[in-house]
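All protein chains but one are shown in place.
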């Protein structure tokens, strides 16, 4: 089984979030992990897959809201749900870790909340202190902040390492998914 | 077609939120509107339906995550989705207005975000200024704050009235659903 | 909790199926049961709700594929799923019994199969022997044939009666839903 990192963020994102997503996509792919996004050809979804496809042998999965949405040309396998925003729950359930580039979109906010609900670790990249505080209230343990894509990758490595050493029931999921 | 008010809030809610939900349920039912909740027999979901069923002829709909969940005995029609938290999107899509009693749960936070995404008016009852500010960033126009259940009901009446006078395409949905 | 009878059938249905659906809707409503359909303003969905609304105090629920679909004007509460044909599973999970008027549509065929999968009793009205045989292979016990709407209603009464007398785990669902 492959390790899947979800990269979430707004369809209409500022340059900073797009740059972060592109770098993240590349870093994730370099480690042999799968990049999962919302699959459309815009914003953070598109940028993360674009970054990943710079790496030979990378795999990108896009979980699309409908069959009519334009698929990012950097997506290898589009999963068609025809579920609109209902697909947001599938995005986070399928990801072992969710990394977030930008919280200006309501879709992304719903994904962070659904990830916490599903017990998935979330890493907010360059989020404002107020936004980090908002989500930490929901779950102190699951919500992490990173100042850069590099720090986000380090955090994922640490999460994996920590889970390797003391595998517990609730963390089984992450543990089982390690790319051995 | 009946007018549907979604009452959302945590499964584990403090007394204040439960009391607000109960009063809201009663007020909504008195106006002949349908109360829609997440349908389980706990927290705000249960309290809102309990309040509604104090009123003769009321109708309560519960949209349940799975077929195994215990249904609130105050729910008239349980809609079984077998979709887990994916059902949160159905809750907000089916409601004409979403009223929120308590934001301590990640499920509820996802519902507010999904409601905004779907263009539904949201009313946060007794929410903290920080929480109101967080959601207003997503959409200034759709996110409303109310200091009490009474004020929430007044806000719904105003929303309906405003839409009645200047029906526009985007608001057609609310407008069409008025209980004429 | 109310007893819910799903009436399923094609959007493009011959007159016979529409007539059966209309009569069924009326009979179901007369017994105080809820009529559930796919909610659109066409075919069997529309006809079943139309029949139900001839009866004072009846309740019709329509589970719609998208927010853009035209809702039948005979539907009291449209449940908006934004899930396309994925909503077919919700239709059958929410119904205590599924009655089918016409099997010419692939959507309806999927609903019969999903109903059997979910352990719901299905009643095929005026179906061809070949179609009845096809579904009976999937589950002899759950798939019933009726020569008319009247016979379908009698079958539902018998199913309820049988379950009342020997309540067992697997049948708990139907049993619990009796309109006491």
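For clarity, chains are labelled A, B and C in written order, and residue numbers in each chain start from 1.
Here, a contact is a pair of C-beta atoms (placed from the backbone, for glycine too) under 8 Å apart; a residue touches a chain by one contact, two chains touch by 3 or more.
If you're wondering where the values come from, they're calculated on a predicted model, not measured in any experiment.
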Check the options A:20, A:37, A:81 or A:110 and report the residue that touches the missing chain. A:81
From the list A:59, A:98 or A:127, which touches the chain that is not on show? A:59
Touch assignment to the omitted chain, from A:13, A:28 or A:71, lands on A:71
Residues in chain A touching the chain absent from view: 1-2, 4, 34, 59, 61, 63, 67, 71, 73, 75-83, 89-90, 93-94, 118, 173
Chain C, residues in touch with the chain not shown (by the definition above): 83-86, 88-90, 104-107, 109-110, 113-114, 116-118, 130-131, 133-134, 137-139
Mind pulling the chain B residues that touch the left-out chain? 66, 81-86
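By definition in this document, only the chains that are shown with their structure count from here on.
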Relative to chain C, chain with the most remote C-alpha centre: A
Whole-Å gap separating chain A and chain C, where each centre is the average of the chain's CA atoms: 41
Centroid of chain B to centroid of chain C, CA atoms only: how many Å? 28
Mark out which residues of chain A touch at least two other chains, giving numbers and ranges. 83-86
